[in-house]
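A short worksheet on the structure shown next.
All protein chains but one are shown at their positions in the complex.
Each chain gets a letter, A, B, C and D, in the order it is written, and its residues are counted from 1.
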Amino acid sequence: MLEIRNLIASYGPVLAIRDISFTADAGKITTVIGANGAGKSTLLRVISGLEPATSGSITWQGHSLLNKTPEAIVRLGVAHVPEGHAVIASLTVAENIEMGALFRRRAHKQDVRVAISEMYALFPRLEERRNQLAGTLSGGERQMLAISRALVSRPSLLLLDEPSLGLAPLVVEQIIATIKQLCISTGLSVLLVEQNANTALAVADHGVLLSLGSVVADQPASLMRADSALRSAYLGY
Amino acid sequence: MDTALTTLFLGTTRGAVFALVAMGLVLVWRGAGIVNFAQMGQAMFSTYIASSLIISGHGYWFAFATALIAGALLGALVDVAVMRPLTKRSHSGILASESMRATVPVIASLGILGILQSLAGMLWAAEERGFPSPVSDVAVKAFGKTAPFTNFDLFIIIVVLLTLAATTLFFTKTGMGLAMRATALNPEVARLSGIRIGRVRTLSWAISGVASSLAGLLITPSANLSPNTLDLILIVGFTAAVVGGLESLPGSVVGGFILGLLIAVVNVYDAPDDVFLALLIFLLVVLIVKPGGLFGSKRVRNV
Amino acid sequence: MFKYKRTGIRNLAIALIFTVAIIALGAILDPYNQGQLAVVSMLFIGVLSVTLLTGTSGQISLGQGALMAVGGYASALTILNLGLSIWFALVMAIIVSALAGLLLGFAAARLTGPYLAGTTLVLALALPSLAIRFESVLGGDVGLNVDFGNPPAWLVSAFGEIGYEQWQLYATVPLTCLALLATANILSSRTGRMWRAIRDHESAASLMGINVSNNKIFTFVVSSGFAGLSGALYGLRGIVGPSVYPISLSLLLLTGAILGGLRSIAGALIGSALVVFLPDLIEWATRPLALSEQIGNYLPGLIGGVLLHLTVILNPGGIAHALHRHKNK
Amino acid sequence: PANAASDPGVTDTEIVLGMQLPQSGPASPGYNKVDDAMRAYFDYVNSKGGVNGRMIRLEVKDDAYKAGLTVSTASSLINKEKVFAFVGSVGTQTHISVIKDINRRGIPDIFVNSGYSGFYTDPKKYPNSFGDLGTYVVEAKILGKYLKETYGDKKIGILYQTDDFGRNAVAGFATAGLKFTPKETAATFIAGTQGSLGLVSQMSQLKAAGVEVVIIAAVSSASAVAISTAAKIGYAPKKWAIISVGADATTIQGLLYAGGVPFATSAAMLTGVISASHAPAAGDSSDEFVTAFKKINDDFNKGPSKAWDNNVLQGMNTAYLTTEALFGVGKNLTRKALVSYLETKGSSLSSAALVPLGYSKATHEAYTGFWVGAYDASTVLKPVGTDRVVYTTDSGSGPVTVSTYKRPAMPVDALPKGA
Partner (left out) sequence: MKENSLLSVANLSVNFGGLNALSDVFLQVNANEVVGLIGPNGAGKTTLFNAISGLVKPSQGTIALHGEKISWPEPHQLSKLAIARTLQGVGLFAGLTVLENVMMGADRHRSSHFFRDIAGLSSRDEARLRERGMQALAWTGAHTFADKFPDQLTYPDSKRVALARALVLEPALLLLDEPAAGLGHDDIEKLATLIKQIKSKCAVLVVEHHVDFVSKISDRVYVLNFGKVISSGTFGEVKLNPEVISAYLGASNDSGTSSLGGK
């Protein structure tokens, strides 16, 4: 269970997250939605240790994530796919994927190999491009690679920041289906940030609506999806 | 014919040392994305340490090992004291543009160079020093003729080739090598992949420190040691690294040998006064014809 | 909108105030500090060349000292071989060094960051050997003797006895004023904006119709002109020769620019004053400690290195930035 | 214009002298000992009551061998320290940048430690500048004559640094009839680069050309590299000859020692090497000047390294000459008086040197004579013949003749009271 209590974070004087509290259940997809600048990406960056929190607490399966470096947090099973196409352009596709599993390579040699081949099975396009430099991939291919890089570490919590960005509708469907599948089969928990509230709420179990850095709604996804007043107030439709 | 042969050997042995310097530069470049202009300052410092040990009666190999360790520590120190705080800075203000982010570490490393040279001046400046070689530095004799190279020359070449082989394998075949490359190229993504970038960076600085100390220890026997003597070597080594493409370890070694030969040829067939001019012209020609260096990846037109 | 129309006039006013201030300061200082102030004025021009090149267009050069040397030799040859006045020689210095900058710029336009830094460093190293190669013209390592000569009679009759250092200062300041004005005008106009755009985002700049490589070359040309003028004035203090323009001079300019603030004219001024007066300051501060010569002589180098390092880590915008955050970004 | 009442740097109790030299940076090793030696001697003089009741204070400025800085340090010495005269400044390239200004201001610029003849041969140009070393041309003419006479049948080559020092030396050898072919018997290098780039190609070139007698016109650190490099590449010329500036045995042996060559071995390497000197050898403990200076050095030198060598001897001698001249001018010490004293009486000043100073109205060249010697097994320069023959000549094309000068004895208190 991911538990966030009274979290506050800021960029210098800009308060990006003001007192956020919610919990995300293990094995479930929780989606965080909200308008541009609501603080969704910041929230994920604070969870994964990329940005410091001013105060509050974040615990994942009993471990506090606060004041830990990103690399330590990844080792606790929290993988983050940040906004944009977070791959390393000058490394090949294969190296990018391998990189995601580096820290497990000694302890879980066998499993790393399996995980890598699973990624290629998931995105055959990447297998075709194994030795191509990631920088020359198309935008969507890069996004697939970024997701593979995160999944190959066999996370227990996956932080996904706008995975649909730049992906063809078909691929979005496929990725969402895969993630849903993983949740069921491996108990993966997902925190999904999306602009696209409908898509997100359609797949998620639970929804958290942010506005200007605060939680304005925290309820089952199906309820939130049905609440048109909420949507028009905070999402503009 | 004899002259040609001498030139060839001279170029090769000198080139080996340049190659070592270039490798040190490439190591930091690939591990931390920075060209370390303080590198030969570090080498000078650790060679002075070795020299002081030897003068005070310690054995050569003890001093040699100490210098390598000192090199590693200095490299690590430079990373922890300078480069880490630098990379922690937010990318705003003057660091907002990529060109400045590439420039600022260069300046920082020049600051380190100044500090190291001044410290060495304070500690040891009173005189220039020689430095011993580990193996016999007397021309090899075979078939009653003196060969144009010494055992020490052979030693240098072997050391360089071994270092090349070891580091190349390290980078391409090991996880730590991949971690280093990833860290240099995109620290944020590297951290998100669980790579402990602090350690990885420090390690690459330390390795580079060892390589450059090695270069210092191997070049000073044929020249002298003073706070500034290794500056020129750095410049030649840098040129070698750029000629090789700055990315590629084999490239840097080839670059080192090319420059060694170039300098030998200019020295022998033209005049030593023209060495640096030749260096400049060669560098410009390489960069104009192949801006990414001979072994560098081709840069794509990009928006 | 109205305030913008007057940038030209505002810049002119600033430059004139600067000139009057320096001249007034020069009148009350002792000759040694007059000389130092003259050096500040000369190096200020050189540091401005770094402000333009590195601060504004994002290209780093460790070879500005070599371009200063080009200016120095051009002016010295004009004076010695053509027998022309120093004023004409200074114009020659600007032209010739700008041409040298053109050559360098062709290579530089294709290079970035450390590549450019290293290449210009090799240039700084190689150029002095030209002086030895063409000894008959360039005077070898002994160099070419030139100086500011004596102050003109009208100046002496107007202001009374003028010392040599004072004359160096007075002869330099008008040129510094022009350089300051030119820099201010460049920075507050389209040219400066264009260079900054290239610095920040090359491909976006080219989509705006800017020929990026031509402009990078051009920046080199302009910056080299500044460096050449600075170098010519610097040489007129007594000699133009390889030991006047060592590699460390290039680093000195860069240090000044960084310490003061890479992106502002005020920063360039502060930085030049700092690097010139730092050794004096250190000597003054450490006199009570009675340090040994060996320590004392290397102390400026050490402190300079530490300052450079601290600036880069703690306040990359330099002193000017710390004094005036968010301006001249 | 100087006059008695207003000349700076002189009070009833003090004389302030200025000196600039590279104390830090690439050009400093070796030279940074000269000022300490001078100061030691002046301290000795002061301990004996100074010159006419005036204590000598030497203000030294480090210019790091950057001519741009030299202009500032000179200005500082003139305007801030208000020195009476410049003494013993080191460095040709750096001194050029200020010599004109110093002379224009009428400040004496005495005993300049540069062998560049351009400073001294035309007193109309630099009326206040006086040399301290024999010019490189003079030395090369004398050494050249000896080598030609002794090794005329052998192939003679040279290694020189491409600056005024090296080129002046080559010119002097040419006058003596020794000509070299570039890329064959003449090998060159850029001053200061031997420390990093070595001299292997240069020595290989001389070896390939079959040179049997190698002349070195370079600083001591380069000589050390040249000699050890030759040993490495299996090149054993029959004879080495080194211009005095580069022949300081202590420096060479020190460098080689740090390079793992024991003193015994380096002494053996140096044995038989030919050089020249205008003064007694630094290692010549039978010389009264050497012993006296050595004692003063032991007692008064406060520098970081006071190991006795040629640089220290040179510094001591410069200070000795300065003291002598100051005594000579007398109580009424003015700049004009000092300059005119040196011009008229300078040639009769005595010092450790075995030749007189060449000062006159026509030239301000210092020593016009040298004797040729070879190092013995204890690295002391000994005359090549049975007796020490001092030759004299000029920086032009004049003939080399035997000097008849007899060095006056040293005063017992090592304090010269003026000619």
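One rule holds in what follows: a contact is a pair of C-beta atoms (placed from the backbone, for glycine too) under 8 Å apart; a residue touches a chain by one contact, two chains touch by 3 or more.
What you see is a predicted model; the values in this text were computed from it and never measured.
The absent chain, not drawn in this view, touches the displayed chains A, B, C throughout the complex.
If you put the hidden chain back, the residue from C:137, C:208, C:285 or C:314 that touches it is C:208. Checked against the full complex, the candidates A:171, A:192, A:209 or A:224 give a single residue touching the omitted chain, namely A:171.
Shown as candidates are C:182, C:299 or C:312; the residue that touches the absent chain is C:182. Where subunit A meets the omitted chain, the residues involved are 35-37, 83-84, 125, 136-141, 143-144, 162, 164-173, 195-199, 202, 235-237.
Against the chain not displayed here, subunit C makes contact via residues 1, 4-9, 11-12, 181-182, 184-186, 189-194, 196-197, 199-201, 203-212, 218, 222, 263, 329.
Residues touching the missing chain, restricted to subunit B, are 92, 96-97, 301-303 (touch as defined at the top).
To be clear about the criterion, only the chains that are shown with their structure count from here on.
Distance from per-chain Cα centroids to the pooled protein Cα centroid is smallest for B. Chain pairs B-C and C-D differ in how many C-beta pairs they share in contact, with the greater number at B-C. Work out the mean CA point of subunit B and of subunit C, and you get 31 Å between them. One finds 76 Å separating the Cα centroids of subunit A and subunit D.
The set of subunit B residues that touch two or more partner chains comprises 121, 125-126, 231-232, 273, 275.
Of all residues in subunit A, none touches two or more other chains. Chain contacts here follow an irregular pattern that is not a line, a ring, a star or a complete set.
Of all residues in subunit C, only 54, 58-60, 62, 106-107, 110-115, 117-119, 121-123, 125-126, 129-130, 132-133, 199-201, 203-204, 206-207, 247, 251, 254, 258, 262-263, 294-295, 297-299, 301-302, 304-309, 312-313, 316-317, 321, 329 touch subunit B in the complex they form. Residue ranges on subunit B touching subunit C, taken from their complex, read 29, 34-35, 37, 82, 85-86, 89, 93-97, 99-100, 102-104, 106-108, 110-119, 121-122, 125-126, 231-232, 235, 238-239, 242, 246, 273-277, 279-280, 283-284, 287-288, 291, 302-303.
Within the complex formed with subunit A, the residues of subunit B that make contact are 175, 178-179, 181-182, 185-186, 188-198, 297, 300.
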